[in-house]
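Here the complex is missing one protein chain, while the rest keep their positions.
Note that the chains are named A and B in the order they appear, and that numbering of residues resets to 1 at the start of each chain.
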Amino acid sequence: MLKVNILGNKVSENIIRKALFLCSLIAILTTLGIFLSLLFESISFFKVVPLKNFLFGTHWNLQIPLRSDQAASSGAFGAVPLFAGTFLISLIALIIACPIGLYSAIYLSEYSTKLERKIFKPTLEILAGIPTVVYGFFAALYLAPFIKDIGQAVGLSVASESALAAGVVMGIMIIPFISSLSDDVINAVPQSLRDGSYALGATKSETVKKIILPAALPGVVSSFLLAASRAIGETMIVVMAAGLTANLTFNPLDKVTTVTVQIVTALTGDQEFDSPKTMSVFALGLLLFLVTLFLNVLALQIIKKYREKYE
Amino acid sequence: MNNKLNVKRKSAEKKFILLGRVSILLAFVFLAVFLFTIFKTGISGFYKSYIKLNIFFDSEYLELPKDYSDSNLRHADFQGIANKAIYKLFPNVKESSDKKELRKIISSYSNLTIKNALRNDKALLNKEVSLEIPLNSVFNLLNKGLLDENLPQEKRNFTDLQLSFFNQLKNKGLISKKFNWDFFKTGDSRAPEKAGIGGALLGSLFSMIICFLFSFPIGVATAIYLEEYAPKNLFTEFIEVNINNLAAIPSIIFGILGLSILIDFFELPRGTTLVGGLVLSLMTLPVIIVSCRAAIKAVPPSLKHAALGLGASKTQVVFHHVLPLALPGTLTGTIIGLARAVGETAPLLMIGMVAFVVNLPKTPLEQSTSLPVQIYLWAESAEQGFVEKTSAAIIVILLFLFAMNFAAVLFRNKFEKRW
Partner (left out) sequence: MVETKKEIIIECKNLDVYYGNKQAIKNVSLNVYDNQVTALIGASGCGKSTFLRCFNRMNDVIDICKVTGEIHINGEDIYSKEQDVEKLREKVGMVFQKPNPFPKSIYDNVAYGPRIHNLTNSKKELDELVEKSLIKASLFDEVKDRLKESGTALSGGQQQRLCIARAIAVDPKVILMDEPCSALDPIATAKIEELIIELSNAYCILVVTHSMQQAARISKRTAFFHLGELIEVGNTEELFQKPKNKMTHDYITGRFG
């Protein structure tokens, strides 16, 4: 093997080691690149649109033409409706995904037969593998009209792109995520605790509700936070099934828009790279990045802090 | 001794089991409904409707001299001779408005079919031959039974007159349905009956190759560094924190990164598979790193010690002994990571891979689209003809993802060694 000569000497050892180290820096560089590029462009944005207006303004409209010599009108970049829309849709998604995901995980790990596992575990894995654009298509083409028809049959007025439709489909997408994370934490609870509970005459459900879930609680809460982060950052489902115009409401039957939708919308069409409309993308992106980062770090901290509790 | 469990506790247990069963059933039912709907609408997208017309390659009408050039071909009105052929089938139709409705039945891109027939066989000039001409999208759908004939005329996109023409053609046995191989070969089009995923498939392919070329070496190198060389200090921990973080960042932010740094700063061409592949590689990196680290960890230390004992240097141990054994596990994780990347849409939208591209891309430096982006673009289209195409494209991508994951599982089962 010729390679023996090349690798054997100290100089090449050093070079290889340095090369490997440089590669591992790419992860850091990427995060840094994301953060810095978002930050710098956001700063330019906030020179034109004051931070206060952005964070607290309730009027978001990218279509208002801005003359190049005019400061941005204070209502055009108020992101509150976006926050509300993101919150509403994510909430609906979590309301669906968390109970179904958690109960599925509990049933599959504590109650299911081999046959049931053979059918339902792949079901969840397949759901996890469906691209979000496909979910979005299904939501826009089938679920949204379906909900609208049901609503009209019952006498409610439902928008053609209701937050409910987008939220439900997003929830279904997140179910496997919660189910698999919960499954991990439930299995991590030691069998000795289960044995102790059964030996005292508790039923399986009592053992799950009073011993296993409380012991697994940090992990479960952490998985909910990660799911929330996923829901907030989701783009395609909402781009295809939610609205494009900002609407400050908490009615799930209404049409709302989210932060991610506006990021995508702001870049379609031709603009100069420096227009406030394009720069708003970075401000929204920075906000999204910080919020999801916060949720992810919080989730990690919860697991870390309570890991010592029964180990 | 009271042997029976309290009724309340028993019913609580039963309720709990029921909740669990209902939950997994809901997930199962949704999947079933979803797959059924997509396959039902998508299967028709793989078929194309044709009308058999007798095409007369009139050299005078086409203004083609005996030795015509390509530019002669380009300007020839092939659509016209297709129209003539269909008028011939209805000699009683004289009004120009009626004739207009008649010719709308065939695809407005029929000229391409006819031109290609002439290209392939020059002898056809001034001859009449029977060709299968594609139908216009509306009638393509009508032929497949996807449009409601009973709606009032204002709510349909075909008139009563066109419907009667169409039924007459059907009764004469001139309408047929064939498997649409062109769907995989042609690029996008404004006309749904002509649109195909060929361009998108190539775009996805290029993106995947570039994604793999960047993320695999760097991911493996990072994993090797962290497992074999990195000292246990704060900086190493910082690297690991960053990697875990990258895995959880929303995909659209990678798109923004690609836009601002790759396109704006490095001035790479917008909307190309080069940029798309690079952005996707950053997203795939954490997956490869994690699976490679796990694979390296699984290599028993005794093997490493044996090599070291024979006088091998650290690098030789890693590259000659550890890495080959860790490769299967790493590749399994890589396939899974690439499968995830295949389905990504949002970052590609941000870097501009949304162009309406008709021609198939030949290099990664050309404007292109990818399969999920194509699905998105067609889904957003107002034309009804694109619904079956979107579903068909979804079937293609789902089959492809299934194949990739299946391959990963097979690979893992074949190469997983139990030490």
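Things worth noting here:
Operating definition for what follows: contacts are C-beta pairs under 8 Å (C-beta built on N, C-alpha and C of every residue); 3 or more make two chains touch, one makes a residue touch a chain.
All values derive from a computational prediction rather than experimental measurement.
Taking every chain of the complex into account, the absent chain touches A, B. When the whole complex is considered, the residue among A:V49, A:I211 or A:A246 that touches the unshown chain is A:I211. For the chain missing from the display, the contacting residue among A:V80, A:I95, A:A128 or A:L193 is A:L193, taking the whole complex into account. The missing chain lies against subunit B, touching residues 1-6, 9-10.
For subunit A, the residues in touch with the chain missing from this view are 190, 192-203, 206, 210-211, 214-215, 309-310.
In the analysis below, only the chains that are shown with their structure count from here on.
With centres set at the average Cα position, the gap from subunit A to subunit B is 24 Å. On the subunit B side of its complex with subunit A, the touching residues are 5, 9-10, 12-13, 15-17, 19-24, 26-28, 30-31, 34, 37-38, 217-218, 221-222, 224-226, 229-230, 238-239, 242-246, 248-254, 256-257, 259-261, 264, 282, 285-286, 289, 313-316, 319-320, 339, 342-346, 349-350, 354, 372-373, 375-376, 379-380, 387, 390, 394, 397-398, 401-402, 405.
Residues of subunit A touching subunit B in their complex: 1, 3-4, 7-8, 12-13, 16-17, 19-21, 23-28, 30-31, 33-34, 37-38, 41, 99-101, 103-104, 106-108, 111-112, 116, 119-120, 123-127, 129-134, 136-138, 140-142, 172, 175-176, 203-206, 208-209, 226, 229-230, 232-236, 239-240, 260, 263-264, 267-268, 273, 281-282, 285, 288-289, 292-293, 296, 300.
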